[in-house]
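Before we start, here is the structure in question, set down as structure tokens.
What you see is the complex with one protein chain gone and the rest in place.
Coming up: subunit A.
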Amino acid sequence: MTAQARPRLRRSARTRQAAPIAGALSWLYALILALPLYYLVVSALKTNIEIFTRPFHLPSLWLWDNFSTAWTQASLGKALANTALICLVAITVTLVLAVPASYALARSDTKVARAITGAFSAGFLIPPFAALIPTVILAIHLGLFYTREFQMLFLPASALPLSVLLLTQFMRTVPSELVEAAAMDGVGQFRTLVHIFLPIAMPGVVTVTILQLLTFWNEYLFSLTITGTAPDVRTVQVALPTLISDSTNYGVLAAGTVLTVLPVYLVYTVMSRRMQEALTAGAVKG
């Protein structure tokens, strides 16, 4: 009882200064956010004519066919599989590269270590988009243009700066006694990393995984130009806009859009707290 009463008491102290204008404005903005999303969902179940004539009404006839049409027309199944595969490999590569690097940076405080950290920080602030065209040329030279493989190699690189910086912070929380004890026992660097640092930094690994999963899943421009638009290799983000040009059927387009965001929202409802934490920690949006 008391345990429940206490946070409530605190809350009332915080909100003592009621703010009717702030409250109203915050709901107005929420409405502006929600309306397009609502429009999307109801449109997904309507015919073109009904979307035009009664944009915000519930569908008079629930047109579930739109979903199957979108699914086949944009071959979303294949696209989802492609995206999932790219994400899986890219996340694995990111972790394999970032975990040892952050371990080293957490354990070393030399000038070189600080220079490396500085390089990754700078990389974090320069969006890779700046170098889109040279990246395409690199893909061509590696013989990996219009393949999923290049994206699997490239995405980890774009994720490295943030992943290394975040993981280093987590690695620094390892108590020094543990490290000293391990050193005394003559445990090597690799085993120290795997058996001491990795378990303690696990929340960081989860954070980085969620954060980069979302970024990789939502990546558009690089997928479009490097992986390309061929149905065999294209990602779901590239497949979706083809519905714009394939047809002017808004219902089908909306249904495809719903299908594309659904996996993200499903994951979000299951682990919303973790995702919020991850994205807040990263302060980066897809």
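FYI, contacts are C-beta pairs under 8 Å (C-beta built on N, C-alpha and C of every residue); 3 or more make two chains touch, one makes a residue touch a chain; residues count from 1.
Rule of thumb we're sticking to: contacts and distances are computed from a predicted model.
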Protein name as given in UniProt for the chain not displayed, "(2Fe-2S)-binding protein", "Sugar ABC transporter permease", "Protocatechuate 3,4-dioxygenase subunit beta" or "Molybdopterin-dependent oxidoreductase": "Sugar ABC transporter permease"
Touching residue (missing chain; options A:23, A:77 or A:199): A:23
Contact partner of the left-out chain, one of A:47, A:212 or A:260: A:260
Subunit A residues touching the omitted chain (full complex): 10-11, 13-17, 19, 22-23, 25-27, 29-30, 32-37, 39-40, 43, 51-52, 54-56, 96-98, 100-101, 103-110, 112-113, 116-138, 140, 153-154, 156-158, 160-161, 164-166, 169-176, 179-180, 183, 189, 193, 203-204, 207, 214, 217-221, 225, 237-238, 240-241, 243-244, 250, 253-254, 256-257, 260-261, 264-265, 268, 272, 275-277, 279-281, 283-286
